[in-house]
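Heads up: the structure comes next, in structure tokens.
In this view, the complex is presented without one of its protein chains, the others remaining in place.
Note that the chains take the letters A, B and C in the order they are written out, and that residue 1 is the start of every chain.
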Amino acid sequence: MVFILKPNVEKEKIEHFILDWEQKGFSTILSVGTEHTAVCLIGNTAEVDLDHAVQTNDIISYGKRITEQYKAVNRTVHEDNTIIRVGDVNIGEGYFTVISGPCSVESEEQIIKIARSVKDSGAKILRGGAFKPRTSPYAFQGKKAEGLEMLKAAKQETGLPIVSEIMNQNQIDLFDDVDILQIGARNMQNFDLLRAVGEINKPVLLKRGLANTIEEFLMSAEYIVASGNNNVILCERGIRTFETMTRNTLDLSAIILLKQKSHLPVIADPSHAAGIRSLVAPLAKAALAVGADGIMVETHNDPAKALCDGAQSLDLLQFNELMADLKIRAAVENKEIA
Amino acid sequence: MVFILKPNVEKEKIEHFILDWEQKGFSTILSVGTEHTAVCLIGNTAEVDLDHAVQTNDIISYGKRITEQYKAVNRTVHEDNTIIRVGDVNIGEGYFTVISGPCSVESEEQIIKIARSVKDSGAKILRGGAFKPRTSPYAFQGKKAEGLEMLKAAKQETGLPIVSEIMNQNQIDLFDDVDILQIGARNMQNFDLLRAVGEINKPVLLKRGLANTIEEFLMSAEYIVASGNNNVILCERGIRTFETMTRNTLDLSAIILLKQKSHLPVIADPSHAAGIRSLVAPLAKAALAVGADGIMVETHNDPAKALCDGAQSLDLLQFNELMADLKIRAAVENKEIA
Amino acid sequence: MVFILKPNVEKEKIEHFILDWEQKGFSTILSVGTEHTAVCLIGNTAEVDLDHAVQTNDIISYGKRITEQYKAVNRTVHEDNTIIRVGDVNIGEGYFTVISGPCSVESEEQIIKIARSVKDSGAKILRGGAFKPRTSPYAFQGKKAEGLEMLKAAKQETGLPIVSEIMNQNQIDLFDDVDILQIGARNMQNFDLLRAVGEINKPVLLKRGLANTIEEFLMSAEYIVASGNNNVILCERGIRTFETMTRNTLDLSAIILLKQKSHLPVIADPSHAAGIRSLVAPLAKAALAVGADGIMVETHNDPAKALCDGAQSLDLLQFNELMADLKIRAAVENKEIA
Partner (left out) sequence: MVFILKPNVEKEKIEHFILDWEQKGFSTILSVGTEHTAVCLIGNTAEVDLDHAVQTNDIISYGKRITEQYKAVNRTVHEDNTIIRVGDVNIGEGYFTVISGPCSVESEEQIIKIARSVKDSGAKILRGGAFKPRTSPYAFQGKKAEGLEMLKAAKQETGLPIVSEIMNQNQIDLFDDVDILQIGARNMQNFDLLRAVGEINKPVLLKRGLANTIEEFLMSAEYIVASGNNNVILCERGIRTFETMTRNTLDLSAIILLKQKSHLPVIADPSHAAGIRSLVAPLAKAALAVGADGIMVETHNDPAKALCDGAQSLDLLQFNELMADLKIRAAVENKEIA
């Protein structure tokens, strides 16, 4: 159940209103939007008389029951789109934000070279894996803490905010200077990790699990937001199907539905979805066409020698061409490549 | 194994060349493209000495082994894109052909009304189901032969070529005046039907089965082309996955791969893929963005009262808006909405 | 809606009762069980007053609404298990019927040799493919009509009833001497074929489609039974999943649910499900353990040289061992290997 408040209600009255419900045994979520403020009740609201509640409290504009299990990330609770700000970069409505960089940070020289190049091409955020979740314990596991330092050096050099994957909650301090914490597909339902990143105030890029439904994806975002962190970016990265010619199947319908059902920004990762370089550019354009708020694309200065996922990485020239193509199309969609 | 012939080889020499291989026990496929002509050998070619064959026959430009199981539909055999002509309409490279109409023909009045409207909006081909494959024997099974007559009346009235689903090979004569035979997803591996439509010379719109791989899809097209009919249009219409929020998952990556691996035109059916009206337009734009040669979109004059699949049908105004959106984007892709 | 009739109602009264409902616009299905007779109404029964109907007609024992879309195959309509009789062989409750033979009939000598051997081991029905649905048009397509003749010769020789796959409705006459018509997974939703075999009175072995739900499977059986043929045997043969180590994933849960929801006999095909010889015997035992009414197992006198599916075929000795294992376990389950 959500109560949309009247405009300009005094803070004290809202606090009082919230306290009142909490004393009745409900949890609450306060959602402050640009258009209006809402208070969402969590708990057994079946016995709450909605009309009575609205009529007897003059700070409420109107109330609605929420049938979905996700509340805080629900568009019903927060009608306007959430825009997440990372440094000077906006992620959300009106922008098409391109994140790029190598699957794995390999050396300071490499990451700086790539960072400069993708920045010149128009990328606004630099990605780079330091801790790599790999199916095999014998595969390259990333440069770890050292990789984060290299990534920070590239940030220093270029001014690009950085995003990197965090693998467990004990690493949070290590990621202090990382601008966006990425939670990988395999950890989408690592609920203790979700709760932990929910307790800090830093943007989280949450990837959809490889066989998780759209509803489960939203419920995982709900864990983070309900723990206090509203800065969640959803990332569709392909789902596991029977098809073997692609690494995964990019579910573009999911992007449309996520944008309808939630106010959070949604981006696509065409690189991991496809697993094949030649599919990345067309899928990136398709993501823009369905209304995604951005993409995360893997690039490498020398894909053939990449320590990880070279087959799906664009080289720097290909990325530059993609950006040129995207700029033309973003204009058609009234979006700023940001 | 495929032999690409030199330009302007005399017909007789080609026939002799083919006969020669057939006498050695191979089947052959003659593929006449605009750029060059190719002869493909089917059979156990492991023991054929490719170099020797090329060197000893002066009509051959060069030869290649084909590792894929699909031969006649393989781009290796036929490098340039096949363009299929239906009346004045082109389907293939350079065009983005829009097929539209109701899931099911309901009355002559209805189908003519829809036909006129979608034509005005820019659709080039009219669709309409007469024989409907339904999961339940108690559901509406279509207007059958009578439905085909109504469809033909709409063709008469508007000049739009028509496409309708054929359910078994005994219906071929009934479909005499239908311009394109549609083979539905459930019949994608009905091999006797594939062979039967391969023996006539009429365009076939072949839908991907709901859980068939890209390779199986191409093999089904191969059945038709190997039987003598080159006019096959592939249609991606969503695959079955674990996700339940959409009817199916539109596999846009498959469109890209099909275009890479085969010379046949490929279109998308966003209506059946999504099963939800609000997803149709963005998915249609995405299909254009990944390089599809067209779309098939369900429209209805009054979707709420449709006898079949109303929830995924656009009304005529929505379709008109979609067409306006597509025209702008087709221009960016250097394609003619045809 | 189903009406369970009182015992020993005169035939005329039943006919009159049926006629009455049909005049009101409903279709009806008459289901004659060993315990009781039922009449099922098909159509919009929402407005029928069930209590009134029961109270005002003294041939009715009681009535029930059926929420499922499948009616004629629904256990609610026909509580006792259907037992299908093929020659001397029973398929259904109390029996565990083993069907065996090669994927493909290759020669008269071969099929007779296999038939004798599997009969000696305890198989009660002989299988053998004559028309083979193959993904590739260039793969061996079966011995066709000639293969059926060989199969009949083996029946002549051994007395075993025979089952073979029919690929389209025009073949029905050709299959005159075939005891059970098999409809393959790829044709599970070839509705015209289902209707055609529903109009003859011969047992049909219907395989589950490779990505069809349990409900869709029952709806396909409903097509056959609603067309007048009650003799349907359901066959679970593995579904398509993301797993690649097996050809398909045998869904043993489906067998349990099919037996709960329908009165039709259900068998398993562990050979096609697994695609790997070493999995066939354990999966066959599992099928028995979950309550299947039988299995269909591929055998070959020389699997390494089989023209089709050799990797999943048991040799005749392995089959004999499996039968010995099954006999011990069937005794535990109070079933007769028949």
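Heads up, the rule we're going with is that a contact is a pair of C-beta atoms (placed from the backbone, for glycine too) under 8 Å apart; a residue touches a chain by one contact, two chains touch by 3 or more.
Remember, it's a predicted structure, so these values are computed and weren't measured experimentally.
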item	value
Contact list for the unshown chain, restricted to visible chains	A, B, C
Among A:N190, A:S271 or A:T299, the residue in touch with the chain that has been omitted	A:N190
Option touching the unshown chain, where B:R240, B:H263 or B:R329 are the choices	B:R240
Full-complex contact with the absent chain, from C:V98, C:I239, C:V266 or C:I295	C:I239
For chain A, the residues touching the chain missing from this view	27, 42-43, 69, 71, 133-138, 167-170, 186-187, 189-193, 195, 210-211, 216, 219, 222-223, 226-227, 240
Absent-chain interface as seen on chain C, which is shown	211, 213-215, 239, 241-246, 249-254, 256-257, 260, 273-274, 278-279, 282-283, 285-291, 328-329, 332
Touching residues on chain B - with respect to the absent chain	211, 240-242, 244
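Throughout what follows, only the chains that are shown with their structure count from here on.
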item	value
Multi-chain contact sites of chain A, meaning residues that touch two or more partners	211, 241-242, 244
